[in-house]
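Remarks on the structure that follows.
The complex appears here without one of its protein chains, the remainder shown in place.
What follows is subunit A.
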Amino acid sequence: MRVSKRATSAVALGAAFALVASGCSGSDSDGGDAGASADGAITIDGTQPEVPLVPSNTTETGGGAIIDWMWTGLVEYPNDGGAPRNAVAESIETTDSKVYTVKIKQNTKFHDGTPVKAKNFVDAWNWGAYSPNGAQNGSFFADIQGFGDVHTEDPDGAEGPQKAPEPKAKEMSGLKVVDDWTFEVTLAAPTAVFPTKLGYSTFMPLPDAFFTQKPDEFGRKPIGNGPVKFVSWEDDVQIKLTRFDDYTLNDKLKIKDVNIKLYQDDTAAYNDLVSGNLDFQQQVPVSSLAGDKWKADLGDRAIQTTTPSTGIIAFPIYDKRFQNAKLRRAISLAINRQEISDKIFFGSRKPADSWANPLTPGAKQGNCTACQFNVDEARKLLAEAGGFQGELVMYYNADASHKEWMEAVAQQVKTNLGINARAEGVPTFAVFRQNINAHKMKGMYRAGWQQDYPDVENWVNPLYVTGGSSNDGLYSNKDVDALAKAASSAPSLEESHAKFAEAVALIDQDVPTVPIYFGGQQSGHSEKIKKLELTNVGELDLSSVEL
């Protein structure tokens, strides 16, 4: 998942008070004279990308959004969150879910005019997987045969003194270019969900020009194959994109220029939006949600939507105190999620009632029986588990707005179960994640998950399978592992989803984490924009924008 890197400083926290103090209510906006033309330009909100824009090396939202706009993958995800459909790919065919033959459309071009060929995909993937290149998303290629030969693990972890051995090969044996427009992918094991993954930014093609310069130099002036191309990047100020006129797929832009203003503070962006100096903000600041102020400010230009993300509180199962499933279930049942949704989030985030976010294909609604609110059952289970000794601390990172809801959860557990629970903030996300990654948490901790690609697989394998990339609590259940493995290698998505449903039923008995809320997003746009749509992850769909 991508992580948002907007600094939420003291500035943002002060905003709520300042706005109340100035006694403002609804505001009218006269900005944005509608120039409904194909040469129109919009200015939207963004954050400075953390690293140069190389698809397989970007893991945060600021750069991720720009990569999503500048590139088109083999498949694309429809805005309604449904199953992916072919984009650059003409066809992706398989008989056994292990060997895939990918044919690509012959008329698509990179922004520098060179055609998008099969080798542009193969070379890009090999580059991302080759461990000395250090791509942040390198592990996404692990499905492909021969990944172990190009991506070596450090024998004693990154902290240890030993160095990772030089990989045996530079290219994965599972990738073969058949001709200019065809390539063959052999996976290490059958994986039905593989074609779904191909819309994620890590799998984007790279032009020949990428391989003749340093990745960082390319990333400062990126060349993609999507509906918009790169114009300029002024650090911390703005990134300019413009329509790619030779774009041949159907999501062509109806406007011309897109100017992404890189704000450090979301309240500043919001004030620009309300006064008509900004055309779109993906997430309005928390301070404007209180009392639905943002709806009063924006009127019918306020967009409330859901995102495929879930707020979770996880158990460190490596800690003896949390190894009893009855105790975990008791804690989960003692939380009144509806109340948290109403009182803390003003209804903008819905109470979680399933393990995978229900917007995801293959996910089932309401399959989290541990997500109900049942104090009697919770007390009974707690007694059966032998109670909980000592203090139960719930940790969160204090550099984003998590304090209120974490404290509410802790208070509910305390009131309903009589456990001495409290919430504690860890100053920064970095320190927080360092302790989580090192499995050194001394209590429950906040986590969150936003899907990388729309399939229930993305909600089970990384989170609840032994050795999963984000299974930080070290939950392990052999039966879940076996079912998830069977599900991942099922020949069809239907069979895969059915198996995953069985795995989720087992997870529901073990309660390795506590889902709390489903993500919501509050966006706003200017009067200048007459029509827009949001993508399946809540980003602005540039091709839908009409002025």
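To be clear about the criterion, a contact is a pair of C-beta atoms (placed from the backbone, for glycine too) under 8 Å apart; a residue touches a chain by one contact, two chains touch by 3 or more; residues count from 1.
We take it that contacts and distances are computed from a predicted model.
Looking at the choices "2-oxoglutarate ferredoxin oxidoreductase subunit gamma", "ABC transporter permease", "Potassium-transporting ATPase KdpC subunit" or "Anaerobic dimethyl sulfoxide reductase subunit A", the name in the UniProt record of the chain not drawn here is "ABC transporter permease".
Contact with the undisplayed chain is limited, among A:267, A:307, A:357 or A:496, to A:267. The chain that is not drawn here is touched, among residues A:99, A:164, A:249 or A:486, by A:164.
In the complete complex, the hidden chain is touched by one of A:256, A:364 or A:433, namely A:433.
For the chain left out of this panel, the touching residue among A:114, A:145, A:238 or A:544 is A:238.
When you scan A:79, A:101, A:114 or A:139 for touch with the missing chain, the hit is A:139. Considering the full assembly, A:60 is the residue among A:60, A:481 or A:510 that touches the omitted chain. Across the interface with the omitted chain, subunit A contributes residues 1-3, 7, 9-11, 14-15, 17-19, 21-22, 24, 27, 30, 49-52, 59-60, 131-136, 138-139, 151-154, 157-158, 163-164, 216, 234-238, 261, 263-265, 267-269, 271-272, 274-275, 277, 399, 427-434, 437, 447-449, 462, 469-470.
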